[in-house]
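Missing here: one protein chain of the complex. Every other protein chain is in place.
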Amino acid sequence: MAKKRGTGMAAVSYPIGMHLGGDPTGALVHATSGGNFVVAMSSVDLGQGLKTVMAQIAAEALGVPLDTVIIDTGDTDTGPHCSGTGASRTTHRAGNAVIAAAKEARSAMLDVAAEMLEVSAADLETDGKGNIHVAGVEEKSVSVAETVQAGTFQFGKTIAGRGLFLVPKSPQDPETGESDPHSTQAHACTVAEVEVDTESGEVEVLSLKSAYEIGRQINPELVKGQIVGGAWMAIGHTLCETTAPYYPTTEHAPLDFLNYGMTGVAEMPEVECELLEFPSPSGPFGAKGVGEMVANSPIPAIVNAINNALDLDISDIPVTPEVILRALDAQAAGAD
Amino acid sequence: MTAKLVQLTVNGREEHIAADGLISLQQVLREKLDYNTVKDGCTQGGCGACSVLVDGELALACLLPVSRLEGAEITTLEGLNESNSAGVIQESFVEHSAAQCGFCTSGMIISAKALLDENPTPSRDDIMEAISGNLCRCTGYLPIIEAVQSAAGKLAKGGDGE
Partner (left out) sequence: MSEKHKIEAGHAVGQPVTLRELESHVKGQTVYYEDVKVPRMLHLKVHRSSVAHARILDIDTSRAEQSDGVVSVLTYRDVPATKVWTHFEAVGIAPGAEPILALDKVRWKGEPIVAVVAESLKQAEDGAAKVKVTYEKLASVFDVDAALAPGAPNLFDCWPDNHYLFPDDHAAAQIRFGDAEKAFAEADHIVEHVYNTRPIEQAPIETAGCVAVPGSDGRFTLYTNSQSLSNTRNNAAEIAGISPARLHLIGGTAGGGFGGKVDMAIEPMALLAAMKSKRPVKYRFTREDEMTVSSTRAAWRVSIKDGVMQDGRIVARYVTTHQDVGAYLRNSIYGAFKHASHMPGPYTVPNVSADVFCVFTNRTPSAAMRGFGVMPASFAIEMQMDRIAKALRMDPWQLRLKNAFRNGDMKAHRREVWDAALVETIQATARLSGKDLPEDYKQMSSQKRLGS
């Protein structure tokens, strides 16, 4: 009886966006006379950071400071349609809608500034710090706040913009499956290192090392949060989680967290990740998406590592201690 | 069933609660007294989202019948916010991105506070033990452990996060 170590790897791609298209998402941007830019949406933040990412995209596309951007989301009366948070679609779909709306609002803002400065709007730039100036002549400038005020009280012009991003429907051909099913692909590869106790059947994941390619990262801190959280979720999916522990029987189904085995805090290994950036032409500022895929490469990597450690052939999840001990018994019986 | 009148101190305020049967501390705090930081993730004692301090000790509000808490002093995260006594922990949680959806976070901060009150220089294992009753489905716990470690370090240095 011993502890045995093994390593395993897996490489995956993930198709970004609602499969088969036809999933619109919109955004409306307007400047308030108080100096903020409000982005109205009906999209949902589940904790992944939609509001943060949309604010970054809006600030960049408008050319205004991040802290002046308000994300007003989650209201079907004030926000345009959103087809929902799922399929790693919101950064891509909502991000593109926000860019379109912000560009239109920026153009209206620059038109007002051009009248104030008596120049052509085409000659104007924003510095992202709250100022608009003539390209190459920084002293010839007005502030964004002054421009919004002037638009409202002097020129009678709304500084606002509309965006709706829609990927056309692409139904799958019933015979061949031909379709245009996604907007871009993200990639990941994970190496798992495990130690298996052959007496108890317990698996300790020692490390998970991954590289991800998810287009341009809008927010590396939030991307890392998804990858680390997904690595943890993957360990649970691989080693213990199920609502049907003796599938196909329906017996012993958990009713609570005490009996639905999720990985505990102590079982979480260090997670290393490296990000490659291959900006996607279809994504907002080259972004793809990351939320859906983060358990997909760790799960098979861990099972491959267990098989590597024990010279086994396990091909079902979850790989509970019972599964391992039975497999080891069968292995021993076969060797006899 | 007759209601029993129970006197509690919640975040320094005296409250008189008519406690019917097995009404839990969680129901009283959330529904009667509007302490929204006390979350309801399972009502089974399994997730830690309703964690509060009872006489300074960590407790799961969903498992405590109010009728047994006569004279107890209850502290919810609202109370810690008012006294700013979890400020350093909260700042560390922000610095380490130790929350995503935020639903478990109130309970997590309460557990971290209970730990650091009891043990100002916890090891990594102590921290993991302390938050083992608080489930988080988003972060994978690593940023939370780092946040608590960092808060402990700051408190050891000067107490106010310097």
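Details
Chains here go by letter, A and B, matching the order in which they are written, and residues are numbered from 1 within each.
The rule is short, and it goes like this: contacts are C-beta pairs under 8 Å (C-beta built on N, C-alpha and C of every residue); 3 or more make two chains touch, one makes a residue touch a chain.
Predicted, not measured: the structure shown is a model, and the values here were computed from it.
Among the residues B:99, B:114 or B:127, only B:99 touches the chain that is left out of the figure.
Although one chain is not drawn, the whole complex shows that of B:40, B:73 or B:126 it is B:40 that touches it.
Screening A:28, A:71, A:148 or A:268 against the full complex identifies A:71 as the residue touching the chain left out. Listed by residue number, the positions of chain A touching the unshown chain are 7-15, 19-20, 22, 41-47, 49, 51-52, 55-57, 59-60, 65-66, 71, 73-77, 81-87, 127-129, 171-172, 174-182, 184-185, 187-191, 209-213, 216-222, 225, 230, 233, 237, 241-245, 247-250, 253-257, 260, 262, 272, 274, 276, 278, 280-281, 285, 291-297, 299-301, 303-304, 307, 315-318. Residues of chain B that touch the chain left out of the display are 34, 36-37, 39-44, 46-47, 49, 77-78, 81, 89-90, 93-95, 97, 99-106, 109, 135-138.
Simple rule for what comes next: only the chains that are shown with their structure count from here on.
Mean C-alpha position of chain A lies 30 Å from that of chain B. Chain B makes touch with chain A in their complex at residues 42, 44-47, 97, 99-103, 125, 128-129, 131-132, 135, 137-145.
By the touch rule above, chain A contacts chain B in their complex via residues 46-49, 221-222, 224-225, 228-233, 256-258, 262, 264-266, 268, 270-271.
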